[in-house]
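What you see is the complex with one protein chain gone and the rest in place.
Read from first to last, the chains carry the letters A and B; within each, the first residue is number 1.
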Amino acid sequence: MEKQKYERPHILRLETGMPGKFGMRNEPAPTTHIDGMAVSELAEKYGSPLFVLSEKTIRSVYRQAYKAFSTRYPKVQFAWSYKTNYLSAVCNIFHQEGSWAEVVSGFEYDKALANGVDPKKIIFNGPAKTREELLLATNNESLIHIDHLDELYLLIEVAEHADHRPRVAIRVNMDTGIYPMWDRFGFNYENGQAWDALNKIMHSGKLDLMGLHTHIGTFIMSANAYAVAATKLAELARLLQVKFNHKLKYIDLGGGFASKNTLKGSYLPGSDTNPSFNDYAEAISSALINSHFAPGELPMLILETGRALIDEAGYIISSVIANKRMSTGRRATIIDAGVNLLFTSFWYQHSITVAQGTSQYREDTSLYGPLCMNIDCIRDSINLPLLNPGDHLVIHQTGAYNLTQWMQFIHLRPKVVMIDEMGDAHIVRENEEMESITGLEKLPGHLSSIKA
Amino acid sequence: MSKPRYTIAVTGLNAIDSPGPGVAVIRGLREAVSFDVRIIGLAYESLEPGVYMDEVTDKTYLIPYPTAGTDILFDRLMYIHTQEKIDVIIPNFDAELYSFMKLENKLRDSGIRMFLPTFEQFEERHKVNLSEFGKKYKLDVPESIPVTDSYEIQKHIAALDFPMMVKGKWYDAFIAYNAEQARTYFNKIAAKWGLPVVLQKYVHGTEYNVTGLGDGNGNTIAAVPMRKQYITDKGKAWAGISIDDPKLLEITRRFVSETRWRGGFELEMMKSSDGKYYLMEINPRIPAWVYLAVGVGQNIPEALTLLALGQNPPAYDKYDVGKLFIRYSWDMIVDRSEFENFSVKGEL
Partner (left out) sequence: MKINPNLAVSESGFLFNPGTGESFTVNPTGAEIIRLLREGLSLEQVIDAFTEQFQVDRHTFEKDLHDFSGILKTYNLLEKDE
């Protein structure tokens, strides 16, 4: 006789006021496949933990976003935010789709050049550009977004020695009714700093003022804040037209659109409450179209959306290492992906599903990563099926920031694979090996022999 | 002539000491003159009393918390719909309204009607937006200023004076008598409910409540004002009396016609010592004391159901003044097996 399938024993006390968790299965279905590839096979072939990116999702989300804006506004240009995810495979999907590059350091600038991006289609943001970087960007005719007055003066100086006139915009910060207000980057709108900087640029006669830029914050849950920002930038553009008869080529509203992730402490899931591309597009386009610009003279609208374009396309496949009980009797589960790979778990309540079918029984558990560090907690409390060591979990919406902010801390970093539109997997970043880390080290001779 | 029979699903069956409105709504529905009902209870927890009250619910199902997301809620409602053929859902909790509003179109496509406020109405009546709401619709509201940093309190002392109310975005309200207290409450509330924290002018006076129903075109279909007679330590009315106050009714009609309010509502009003009425809070749903309105001649749940079904119920224009509601609690005896069944199967 064949033996019965085993599930580990489980008992749950019904607390007063507790919902009937056994009656109601609130959890999403298991994620057995990603873009047609079995999660278990991916883990077996490429190891666990494993980052997985879906090319299909990247392209379809990009197209949704582009459609949302291009159906409402005549000239729309996305610029891929390198810091959100600068794996070349990811960047080049966006560049194939028509995105420019938006970079915030010399390193990212060089990376965009190496990816083959036309230098005129690189937007150079950030508060810390060196003289050399400014000169290179100027000679390449890239778009330089000035962050502060010191940079403005430096650039005027650089212009003297450059082959081309710098093509610039200024970054403007402003009150859009959201908290906290980001006022550490760029020039303030309300107190007149921004207008002052624009005057300096126009009077210098050495810079080509191409546009205006703002980046109002991150994970902005109110589409209306962008309407406020667009209106204020349009007003600056109007003043420039009146005073200098100068017409701007573009208005760049930066990034900051929320993805569908759920912020910690939110009562409702992000998929229900966060604005859609259509909401953002409607707010921004209406504000610009209703401003002073004559119909044929609307400036190009640039968007540096990062998070909302890539979060959904990223997954981490992870494996259960152990189950244990805390001193209070509480269940804890240790998995092989921790905050070293999932930086965003500090502020998101990531959706996590199992990769195999289960019974209807659930237990409340704390999910810990593999680091020997108390902060390594992926979810304080999550209702999961009864897991066994070796079972796979899939962590969802991990595409933004994790592949740039991850840490080589305690463990080496794993492979990243991308599943293409045909359903084939490609390694787009190898796992680190001892040599990847120690190869950069140098050991002074007197420290080479040891006793231990 | 036989009356039509509708299947109506109702939430808020927690008829406990700080009760949800569900049981009162159902009593109104059962007393409707224009239709008969089969009542489907929708419960979040297995100890909601309405689940076990046979004269209240015909059948009850557990539904997932709004935190699970609308997709999961929709799936569950569709399962219940295949069993029961629901005509109308009346959601009664603040916290679930957003989810049901999101699902309104999808549910309508499946043949389930609701009668809820619009997203715009839902958002702009929010505590944080109350001052602007008052300005926009020319209603007196206590001056309210959302602040995000405790140093801002100092700036607003002149305008608000002490004592002032310090209120959380969702819950909690404290009376501060000096700047030090205001800062302490600010920090306490900010830590618990996040920013902004609302500073509000304190209004001395007597509290009145109005429950009513707007048809979405600016018409007030029902409106009954009540003065609380006895308040529990949780601030809930335990007894109240219907009153005749033309001014309150006029403010209510103005609120409905200006906002073109769609659905049930409760206005919390304060009549100051100099006879001015201030709108303190707008609850975008039927209140737990709605059975008083039914009892004095305005069956709000019935009229709301008819509106949801696309009919045009006549507006109620009178009600009995001087009728009291006195709430009481009552112990049911329930067999363990019923609790077991509901806990394990999620339906009873």
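Methods note: a residue touches a chain if its C-beta (ideal position, glycine included) is under 8 Å from a C-beta of that chain, and two chains touch if they have at least 3 such contacts.
None of these values were measured; they are calculated from a predicted model.
> Looking at A:73, A:244, A:361 or A:406, which makes contact with the chain not pictured?
A:361
> Touching the hidden chain in the complete assembly: which of A:10, A:247, A:264 or A:292 does that?
Per the contact definition at the top, the residue touching the missing chain is A:10.
> Of B:35, B:170 or B:339, which residue touches the hidden chain?
Of the listed residues, the one touching the omitted chain is B:339.
> At which residues does subunit A meet the chain that is not included here?
3-14, 22, 323, 325, 329, 359, 361, 386, 388
> Under the stated touch rule, tell me which residues of subunit B contact the chain that is not displayed.
Residues 336-337, 339-341, 343-345 of subunit B touch the chain that is not shown.
Basically, only the chains that are shown with their structure count from here on.
> Within the complex, which stretch of subunit B touches subunit A?
Contact set of subunit B toward subunit A: 44-47, 62-72, 76, 95, 98-99, 102, 148, 194-196, 342-347.
> Residues of subunit A touching subunit B in their complex?
Touch list, subunit A to subunit B: 14, 16-20, 22-24, 26, 28, 179-180, 265, 267-269, 271-273.
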